[in-house]
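Only one protein chain is missing from this complex, and each of the others stays in its spot.
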Amino acid sequence: MATKQAFAVIAGVGPGTGAAIAKKFASLYSVVLLARSPASYEATAKEINEAGGTAVGFSADVQDEASVKNAFDEAAKKFAGQPLAAAIYNVGGVFVRKPFLEQSVDDFKLGYQTSVLGAFIFAQTALPHLLKSAKSSPALEYPPSLFFTGATGALKGSPYLQSFSPGKFAQRSLTQSLAKEFGPEGVHVSHLVVDGIIDTPKTKGWLKDGPEGNKIEPDAIAETYLALHKQPKTTWTWELDIRPYVEKW
Amino acid sequence: MATKQAFAVIAGVGPGTGAAIAKKFASLYSVVLLARSPASYEATAKEINEAGGTAVGFSADVQDEASVKNAFDEAAKKFAGQPLAAAIYNVGGVFVRKPFLEQSVDDFKLGYQTSVLGAFIFAQTALPHLLKSAKSSPALEYPPSLFFTGATGALKGSPYLQSFSPGKFAQRSLTQSLAKEFGPEGVHVSHLVVDGIIDTPKTKGWLKDGPEGNKIEPDAIAETYLALHKQPKTTWTWELDIRPYVEKW
Amino acid sequence: MATKQAFAVIAGVGPGTGAAIAKKFASLYSVVLLARSPASYEATAKEINEAGGTAVGFSADVQDEASVKNAFDEAAKKFAGQPLAAAIYNVGGVFVRKPFLEQSVDDFKLGYQTSVLGAFIFAQTALPHLLKSAKSSPALEYPPSLFFTGATGALKGSPYLQSFSPGKFAQRSLTQSLAKEFGPEGVHVSHLVVDGIIDTPKTKGWLKDGPEGNKIEPDAIAETYLALHKQPKTTWTWELDIRPYVEKW
Partner (left out) sequence: MATKQAFAVIAGVGPGTGAAIAKKFASLYSVVLLARSPASYEATAKEINEAGGTAVGFSADVQDEASVKNAFDEAAKKFAGQPLAAAIYNVGGVFVRKPFLEQSVDDFKLGYQTSVLGAFIFAQTALPHLLKSAKSSPALEYPPSLFFTGATGALKGSPYLQSFSPGKFAQRSLTQSLAKEFGPEGVHVSHLVVDGIIDTPKTKGWLKDGPEGNKIEPDAIAETYLALHKQPKTTWTWELDIRPYVEKW
């Protein structure tokens, strides 16, 4: 089946959304996991491979063009002749939360580098592959996708978060520009605004006093990514929000 | 199976999005079709029933409380004891497109009545049923949903469209207020912004000179509604946009 | 001087923003005050006239076309031959704040009627005069203006406020459509989003425990309206927000 013979690349695959997306897309494609350190992707790759899927991880620093290009080249070699079905940028913005006047220029750059510079480099590296997939024959079952994980901070600024929110705003702009430029070329670009706490090992103890179900399920996020990926090109979503039923907004 | 024993109500089921949504939800639920005239729902109901689903249509005027209440009462009687799984307001805004100074007060009211007054009445009638479903035991497989079809005009005003866009802005506001009020009660409220020409019998000849696939497919819209309906309550989307890959925006 | 020989119409002139706008514009123009009851405009008219300005009040119901048209006709007769320099719709949205399921259809219509139906009628009545002013020779010193007072509820929906916010969203849309249609004809259309409690007799006791200056000053709002009115047509603002320095948003 055509779809099995393609691969997907997910950048940012720590335990949580990235791992869940990788597992979900592994039901359709071979998956390539990118993270700075193997520790971030090894468990997920193992889990997918043991479940009968195909996963391979590469260490890559999304802020480093050569590093990302190298990972894509390795992946293309590994899955020679297969089209790229999806490229998903799920790298969390790294930032500091502190009073503006205590933030350093380096603090400020952190959010920029992870949220938008990395997204720029990832998009530039993935797009030639995705454009080729869009024109490939026989066509993939679903249009090639370039998806980005956003956050509440992509829509509103907040005190103490100047090293986070500007990067997320910038990433959102980037995805819109890309959607408008590459949509007509057959690449589906989406921006998913995750508004709430995601249920991960790291957040296990958070919001304990709230009602049950007050954290976002990574698997359900991944299901939403997959639903967008399956949209035909006549009917594409650029942006949606995701939040728990009890979230105030 | 629990999900088969529930019903969904779709208001606005002319040939196009409404019919496609009805057919899609008929794969999970019995469906109730509301339209002003039986001519709007008969063919779709017949098609669903002949395909092994269960569909029933009622004439209702969404601007008339008693009419909508009556239709829900009839539906509740027909599917006695079953929970309401989804209520979808897909009534197209009726409006005139002409210079502002040539619009009459009645022209202006048209868009308001169809886009938002009808949505208000529909929501008020559906919500007690949906709240009951949210608390029902055994629970439905998917959280009860209250969805609304929006349009580009919900996000920006345009010349000559004063009888359309204000109603759609108002509907969008209504859906957000409802999402915030009833989300914590377990009802999933969403607003889907359809931005582009939908491929229906009426638009058959439109955009003929454009590239292939430049109209939105009703079936793919319906698939997106279904994907949102399946989101667990930890991971809900309030709003998304839908447009063809070549749409300028 | 040209500007003295023109008039402005302000609808919604209770004690607060409307009265402040009237007094501010009375420094440039004769002002016409519209309100449902003379009690709403008499004190302001008197104050303006005693201070050497010219003010006249007319009773009008903004939801009633004939009533608004009659008031403009009377004003045009009173200031025969003078151009209309500004028309300002400052009618507060009337609404109820209660759980959605306790709101009646009539409650819901309240906000619509005051926030947007009235605005539609006011705009339709004022625009022929404003268009004539835009083409008048010698030109007015400042472009003719059509301004609307909006609210936080024009930008976000909230629980319990379904009878308020949809009307304000709709009004916002209306103003944008009008700005796009009549801007090129020389009429400046603006929407001012007032986000916070305005300091009026009615709100005297509110927010008493907060810091000094936590309510919006009507006179400063009026100053902002005047600043927008003075913008040349090369450099127009459609929308701005106004809030106290301590407001959370």
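Labels for the chains are A, B and C, by order of writing; each one numbers its residues from 1.
The rule is short, and it goes like this: a residue touches a chain if its C-beta (ideal position, glycine included) is under 8 Å from a C-beta of that chain, and two chains touch if they have at least 3 such contacts.
Since this is a predicted model, take the numbers as computed values, not measurements.
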Which displayed chains the hidden chain touches across the whole complex: A, C
Residue of A:G52, A:P138 or A:P159 touching the missing chain in the full complex: A:P159
Please give every residue of chain C in contact with the chain that is not shown. 143, 180, 183-184, 186, 188, 199, 211, 213-217, 220-221, 223-224, 227, 230-249
Residues on chain A facing the left-out chain by the touch rule are 65, 99-101, 103, 105, 108-109, 112, 116-117, 120-121, 123-124, 127-128, 153, 156-162, 165-182
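Note that only the chains that are shown with their structure count from here on.
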Could you tell me which shape the graph of touching chains takes: line, ring, star, complete or other? line
Chain with the smallest distance from its CA centroid to the overall CA centroid? B
Just how far, in Å, is the C-alpha centre of chain B from the one of chain A? 31
Can you pull out the residues of chain A that are in contact with at least two other chains? none
